[in-house]
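Apart from one protein chain that is not included, each protein chain of the complex appears where it belongs.
A, B and C label the chains in the order they appear, each numbered from 1.
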Amino acid sequence: MFNLGSGEVGLSEVKTPIILVNFKTYAEATGENAIKMAEMAERASIETGVCIGVAPQMVDIAPIAKSVSIPVFAQHMDPIKYGSFTGHVLPESVKYAGAAGTLINHSERRLRLADIDAAVTRAREIGLISVVCTNNASVSASAAALEPDMIAVEPPELIGTGIPVSKAKPEVVTETVEAVRRINPKITVLCGAGITGGEDVAAAIRLGAEGVLVASGIVKAKSPYKVMIEFAEAILKVKR
Amino acid sequence: MFNLGSGEVGLSEVKTPIILVNFKTYAEATGENAIKMAEMAERASIETGVCIGVAPQMVDIAPIAKSVSIPVFAQHMDPIKYGSFTGHVLPESVKYAGAAGTLINHSERRLRLADIDAAVTRAREIGLISVVCTNNASVSASAAALEPDMIAVEPPELIGTGIPVSKAKPEVVTETVEAVRRINPKITVLCGAGITGGEDVAAAIRLGAEGVLVASGIVKAKSPYKVMIEFAEAILKVKR
Amino acid sequence: MFNLGSGEVGLSEVKTPIILVNFKTYAEATGENAIKMAEMAERASIETGVCIGVAPQMVDIAPIAKSVSIPVFAQHMDPIKYGSFTGHVLPESVKYAGAAGTLINHSERRLRLADIDAAVTRAREIGLISVVCTNNASVSASAAALEPDMIAVEPPELIGTGIPVSKAKPEVVTETVEAVRRINPKITVLCGAGITGGEDVAAAIRLGAEGVLVASGIVKAKSPYKVMIEFAEAILKVKR
Partner (left out) sequence: MFNLGSGEVGLSEVKTPIILVNFKTYAEATGENAIKMAEMAERASIETGVCIGVAPQMVDIAPIAKSVSIPVFAQHMDPIKYGSFTGHVLPESVKYAGAAGTLINHSERRLRLADIDAAVTRAREIGLISVVCTNNASVSASAAALEPDMIAVEPPELIGTGIPVSKAKPEVVTETVEAVRRINPKITVLCGAGITGGEDVAAAIRLGAEGVLVASGIVKAKSPYKVMIEFAEAILKVKR
């Protein structure tokens, strides 16, 4: 377990292993619900000591960053600077709103290669943790060459299915971990897609991932809090 | 002058003629600066009685909507519903953050035709004023068939130049007003691009526009407040 | 039945009613197979007297235009001029290859509104028949304002299903015909999606369409030739 990024100590810092909860545009995690979901994540993080980050929608970043002290991530940002970019997401705006990091290139918001490179660079410049999402081991290797802080591999065909990548396609995780390590061993590898139970998380960690990127498995659960606790405990069991 | 949309009476309602200030991703209108800029707009609106709306970046919508009672617009929204749309702008998120309306298809954030149609429909469904941006009279006619609340025509080659559309290409404004009226006379036509002085605004109104969409002309001005007053007074002179 | 476009008389001219066969990137209509498919379309057109056009892939336009004398359409073109546009489809290149027209904004190749406008203009400039594809009546009205030669409405959810738009959603056809007529009665309306039998075609014509845009219904049929004959005869029965 190590510490990425900021010098601050405490809940707000991004540590691995990490459970990163993507709120997508789910009703259960929009507006007031987004704040409640983030508060549950904070409680689960305090209770277990495992780092839990949340990635809410753009307009919810600021209120959540004010309400909780766990790390908040943007779901996307554009590789732009101050200027004439109506309707785009300025990295600085995300940072000022209180985000600790950002997803880049999620499978629902794919970017051009040159833009991923520029976004990772912009994140580094202004002190945001960059999490580049990828779809397989070869794209993960490619992303690793851009030197982001983290890579989250998610086979898109498994996203939202409840069929966990760590069981259905364990080789995607192991090959990604290996490929990324070969290119830059400092990069943290997460995995995602279809993760709904603690055993899926444990399997992911055993395969070499340093955390999970999860959405519906937590947000759409009957009790998101219980699932977060279950995930965190599964991580602790493997890591002990 | 008429009243669009909500039943509420007061500063927060969208009325025409309108001055709509696009904050883009300008440093002068990001974060704290965005709130100050919105407060200046509110003061200018109170002083002159002219409706002034602001279109800040996504993360700034909520704090601005809480600070001022003039109408706030999103710079963009995606034609999506609750669901799996990581990194996209959910119309409901914009509405809950306090926006009264949204720009759609700004020249710096062009959309596919079917998505403009869907975004206008979504705006109508949830009670957001839709302002579709266009680049010429024929695209304005095309947008009019989708029945948005407003159309803002801006020849992209003049944006940010300081050469006002109302002087350099007055026929774009008159032809747009005519073309839109022929298809749907209820739609409000704004114009933009290159507007920096009161006389540019007055010219736009005389050509049939019911307001202006303006960015650098106000945001990058030495005294944005003075320019807003100048614009509002120019409108009042023509409208009296 | 009338004559669109070129002064030439004969098979090669685009006439309505029209059966427009989209080859997509189907194996059955790529390379040598594309030429055979076009030759079947020519035979069916000669036998029935009904205009049958084909829309093959880009590299197949020139050989097909040399082999047959029915009208050939591009599946897409970019709204560009001579210059630095690597990897784009220059309208002039399509024209010189022998195309009579082009699809624009097919549901599998959607364009931004300003680009549809520019593509229709470019087609007009160089004498290509423009067929703008749309997904519903309101988008069809919007497209009509751009004054293309034809509009082909296809509800995307029915494409490739075998459930014909003319039966499942007849109101999409009638409302499109009405909406387009209101804006510009000179524009020809085609309909597509799910058309597999002669009765589907007959229904479309009865609803006011001047032809059909069809892909798998013909290309994936056991005997494309027989289906083309069936479609043409269905049109003739209604039109007599």
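Annotations
Everything that follows uses one rule, which is that contacts are C-beta pairs under 8 Å (C-beta built on N, C-alpha and C of every residue); 3 or more make two chains touch, one makes a residue touch a chain.
Quick caveat, the model's predicted, so the values are computed rather than measured.
Checked against the full complex, the one of A:146, A:159 or A:172 touching the unshown chain is A:146.
Within the complete assembly, C:97 is the residue of C:37, C:51, C:70 or C:97 that touches the hidden chain.
Touch with the hidden chain on the side of subunit A covers residues 105, 107, 110-117, 134-136, 138-139, 141-147, 179, 183.
Although one chain is not shown, part of subunit C still touches it, namely residues 22, 24-27, 30-31, 55, 57-63, 75-76, 80-90, 92-94, 96-97, 103, 106-109, 159-160, 215-216.
Here, only the chains that are shown with their structure count from here on.
Here the CA centre of subunit A is 45 Å from the CA centre of subunit C.
Multi-chain contact residues of subunit A (touching two or more other chains): none found.
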